[in-house]
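Here is the structure we will look at.
All protein chains of the complex are present and in place, except for one that has been dropped.
Per-chain residue numbering starts at 1, and chain names A and B are given in the order in which the chains are listed.
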Amino acid sequence: MTSLTLPPTGLRFENIDKRYGGLFALRRVSLEISPGECVVLTGRNGSGKTTLLRVAARIVRPTAGKLSFPGASTETDANGRPGYVAHTTMVYDELTAEENLVLFARLQNVPEPAARSEELLREVGLYDRRSSPVRTFSRGMRQRIAIARALIHRPSVLLFDEPATGLDPLGISWLAKSLGEVHRAGCTVVMSLHGESEISALATRAVRLDGGSVVADTNSGASLHSILAFGGG
Amino acid sequence: MSLLSNTATLLGKELRTEFRSRELLTTTVVFILVVLILFSFAISPTTEESREFGPGLLWLAILFAASLMLQPCFLREQANDTLSSLRLAVSDPFAIFLAKLIANTFFLLLTETLMLPFFAAFYNIPVLPQVHYLLLVLFLGSLGVSIVGTALSAISAQARMRELLLPLLLLPLLTPVLVVSATVSVSLLDREPVVQWKGVGFLAIFDFIFLTALWLFGEYLLEE
Partner (left out) sequence: MGKRIVFGVAAVLLVVAAAYANFFIAPTERTMGLIQRIFYFHAATAWAGETTLFVCFVANLLYIWKRSPKYDWLGVTCAEVGLVCITVVLITGPIWAHPVWGIWWTWDARLTSTFVLWLLYVSYLLLRSLIEEPDRRALLSALFGVFAFLDVPLVFFSIRWWRTQHPAPVIMGGSGSGLDPTMSKIFFFNVLVMHVFAAFLIVERYVLEKMKHDVDLLQREAEAQ
């Protein structure tokens, strides 16, 4: 995206447990992600990828363990807050694209919210639909407004849950290009994926989850390809 | 202060969304109207009785309308999981509640003010002479309804049978508001109007207690 000077921020999960009524969605997950890495999480459905990302986004509170962001500027600085993109847009259907972005910019104390929104709308290619309500958007456009929302506060960490779902090949190319730009600008990216694609090619590291635990990690010597190839849904 | 600016931003969003569609307002106004009319079919009071029963019936109608109006409060945040993006973006989750309860109070008050002329006509009770005190009571009562209702709608949105559950949770809790608001309104609209300041004070205390409880426990209501 735009060139930004971001304080490089990593992610540290220390013995994270998440139980839902006695069943473990995450079991003693310890993972250290260095600033600037592009990490792919793979695993079957139900292996804990979504839960781990939601814990990182601080939407889900872990039952045990500690999450920290080494290198983050301050607790209250919006840059310390990760950007998060999931299966839904997480924006308001009844508001226009512009209104949504300005809302989230204002909430996170982004300076000059209107200008920043315009900047992002242009970058994701939604500028000429800025005054349309989001409910009129196609799947690809929804993905783009979701990304714009996630990046509005210039986060140093971006969390992405299955970004390629529902996108056509053109959409996937655009997404790979955009994620590449964000990564090159210094953002730490963590995303969950199934299988190999243009997007997984951006990865500097891969981690495989099964039954809520980390079972393979390129940092421990496994090859990127083997982890990704096994990651079918 | 970040809490206040977040609240103002979110309040803007709540008001903008509602005034764009006006679905909630129109349905609530019509609902109260229908309930008031049905009450007078069921009871057909004389003019003297109207003065005694009317305000109580008005408050009952307001409570029923509120328990319907508050349903979408948190449900509409589930459609696109906007509750998660809000929680991510705000510095203090209380801002989410504060914005919603202020908006709900405003909508309730607006609805009630629109209803007042109809109420005055159906029940033959002149409201104009005491309208300023009446609005004060309507405000404090509606605030109480909104504070408790907003909190409970966050709970019922996470349960099954939420359309039935919300009124069931809400109405018993609002008993003090109903009793005091109705009584104070009756004495306000009496032939010799009296302002029961003790009642007004009680409503303010009710509002304060539950606002504090919401402030203390709100973030747990949204937790996952």
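By definition in this document, a residue touches a chain if its C-beta (ideal position, glycine included) is under 8 Å from a C-beta of that chain, and two chains touch if they have at least 3 such contacts.
These numbers come from a predicted model, not from an experiment.
If you put the hidden chain back, the residue from B:19, B:197 or B:217 that touches it is B:217. Although one chain is not drawn, its touching partners on subunit A can still be listed: residues 19-23. Taking the complete complex into account, residues 148, 151-152, 155, 158-161, 165, 168-169, 172-173, 175-176, 179-180, 183, 198-199, 202, 206, 209-210, 213, 217, 220-221, 223 of subunit B touch the chain not shown.
Just so it is clear, only the chains that are shown with their structure count from here on.
Our note on geometry: subunit A versus subunit B, Cα centroid distance of 39 Å, whole angstroms.
By the touch rule above, subunit B contacts subunit A in their complex via residues 2, 5-6, 9-10, 13, 16-17, 20-21, 79-82, 84-91, 223-224.
Residues of subunit A touching subunit B in their complex: 54, 57-61, 76, 81-82, 84, 86, 88-95, 99, 103-104, 106-109, 149, 153.
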